[in-house]
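A single structure is presented below for examination.
For chain A:
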Amino acid sequence: MDFITNPGFPYLSVILLTPLVGALALIFVPREEVWTIKAIAAVSTLVSLILSVLIFLAYDQTIGGMQFKEDILWIKDLGVSYSLGVDGISLPLLLLTNLIGFSAVYASWNNKDRVKEFFILLLILITGVMGTFVTRDLFIFLLFYEVVVIPIYIMVIIWGSTKRVTKEYAGMKLTIYLLIGSAFLLAGMIALYVNAYQLTGVRTMDIESLMLVPFTEHFQIIGFLLLGIGFCTLISMWPFHSWSPDGYAGAPTAVSMIHAGVLKKIGGYGLIRIGLFVLPAGAKFWAPLIAVLAVGNVVYAAVICLVQKDLKYVVGYSSVSHMGYVLIGIAALNVISINGAIAQMFAHGVMAALFFAMIGNLYEKSHTRNIPDFGGLANQVPRLAVGFMLAGLASLGLPGLASFPAEFTIFVGAFGVYQVFTIIAISGIIFTAVYILRMLGNVLFGPRQQQWDKLTDLKGPEWVPLIVLGTVLVTFGIFPYLLMDPINTGVTSLFARTGLSTVIGGGF
Partner candidate 1 sequence: MTITLNHYLLLAGMLFCIGLYGALAKQNAISILMGIELMLNACVINLVAFNRFMAPNHLVGHAFGLFVIALAAAEVAVGLALVLTVYRDLLSVNIQDFDWLKW
Partner candidate 2 sequence: MIHFAVQNSWLIPLMPAIAFAIIVFFLRRTPQASAFFSISCISVSFLLSLGVVAGVLMDPAAVESSVTWFSMPGLTVEMGTLIDPISGMMVFVVSLIALLVQIYSVGYMENDPGYSIYFAYQSLFAMSMLGLVIANNFVQMFVFWELVGLCSYLLIGFWFYKISAREAAKKAFVTNRVGDYGFLLGILFLQIIFGTLNFTDLAQIIPTYANVGLLTVIALLVFTGPIGKSGQFPLHVWLPDAMEGPTPVSALIHAATMVVAGVYLIARAFFLFAAVPTALQVIAYVGGFTALFAATIAITQNDIKRILAYSTLSQLGYMVMALGVGGLTASMFHLMTHAFFKALLFLGAGSVIHALQGKQDIWEMGGLARKMPITTKTFIIGSLALAGIFPLAGFWSKDEILLAAQSNGFTGLYLIGSLVAFLTAFYMFRLVFVAFYGQAKPNNDPHESPAVMTTPLIILGLLSVVGGLVGMPWLSTNFGSYVYFGEAHHGYSLMIMVTSTVIALMGIYLAYLMYYKKTISASAIANRFKAIYTLLYNKYYIDEIYQWGINHIVDGAGRVAYWIDLHVVDGVVNGLAKGTRQSGTILRYLQTGQTQHYGMVLVAAVVVIILLLGLLDPSLGISAWGGGN
């Protein structure tokens, strides 16, 4: 892997901008050239995927910290720079984004309506999400985050589907909810920036520099509250979660995949990197509240899943439930739990994306997502059933798939801190098993139904999401150290760097 550690080459920029370049290229492709359009989208995401896999492998864990750094001063008077870099925390999420981005292109392969616009927006979306993970600058982080909101809205209202709620309602709810959350986020970030300037006399947006600023405890509490509202909305913390099931239900497959798979994780990522490491005292102050609400997430959403009839609502609420684990991991504020939280974000991302890809595929062919309409599909579409099973089993935390090590680590980390909350939260594994198996059973198993005989199984490009995401689920499930080691490098080095354990105290 020596060739890739060449320090001069801007790998991250290439990874980040290739989809964007693809999107720009698409503008000049005539809209009739459907095949070319798809090919460009696929190639540009594939390039990013391959490079991010290489980076994932080439990341030097013995050194740790931010690697593959790039710095260009961007806005001088604000102290903003286009600075990229990955560490153990962002590395898995970068990989995740590209995995899902690439799969999402293929999951949309059969889209026939306004193909050109769709892929342009999709590529912008992928770029935006990726940007938040590779940037080291707060301003750029926010910029990328908000960039994605509008494409999502447009994609939902044009290519979405109307079921329980109209797609217009779903799209608007998603957008406004997240934007208002981001208003608090923005306020918190500006306050952070301004306060750091007043304390140090340097205008900087560099997250790592901000980590070393001695903010007062009072400010940290307010700052974390503001950031927390934004990030927790994004990660769909109870009671700010209701955008999520409706949004996913309304959105087209690719958007659901990216949204549930990675976009949501920006919330957790931000909470960790910015909330926790920049404002540790604030995090300590609010952590118990987050833990309580996280338990609410896990159990409440899991219980709701039991009575859902729409496949996407099941997975939507399920993702709310799983994010509860991430939140409780973050709230426990120790290396183990945070390692687990990040791993869980990765694992859940892959799993949710796979789920949505499969549901999307099924919906595309059957035009329904109503669980009672199905039954015995494993007779007609066994490959699709395999996808459903993989995603479902990962969802219920089956060992051997990526989510088990993650959940287990969270539990270990959180258990020492919030015993009662964790015990309640872990009960989620029972409910998850119930609703997942109920859903899988009712959709896939049971007597063959004549009406679904016409369904075609996965074939050609439709295989790609299952193969890519399924491989990842299994690989990281059997060899969890592949995922855990980089994460651990990132988290421990940040703990050491910020002296977090001394601020937080306890928890170890």
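In this section, a residue touches a chain if its C-beta (ideal position, glycine included) is under 8 Å from a C-beta of that chain, and two chains touch if they have at least 3 such contacts; residues count from 1.
How these were chosen: all candidates are chains of the complex that A comes from, given by their letters.
Quantities reported herein were computed from a predicted structural model and do not represent experimental measurements.
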Original post:
Only one of 1 or 2 touches chain A in this complex; which?
Top reply: 2
**OP:** Spell out the part of chain A that touches candidate 2 in their complex, as residue ranges.
**Re:** 173, 176-177, 238-239, 241-242, 300, 303-308, 334-336, 339, 376, 378-379, 393, 396, 398-400, 404-405, 408-409, 411-413, 415-416, 422-423, 426-427, 429-431, 433-434, 437-438, 441, 444-448, 480-481, 483-485, 488, 491-492, 508
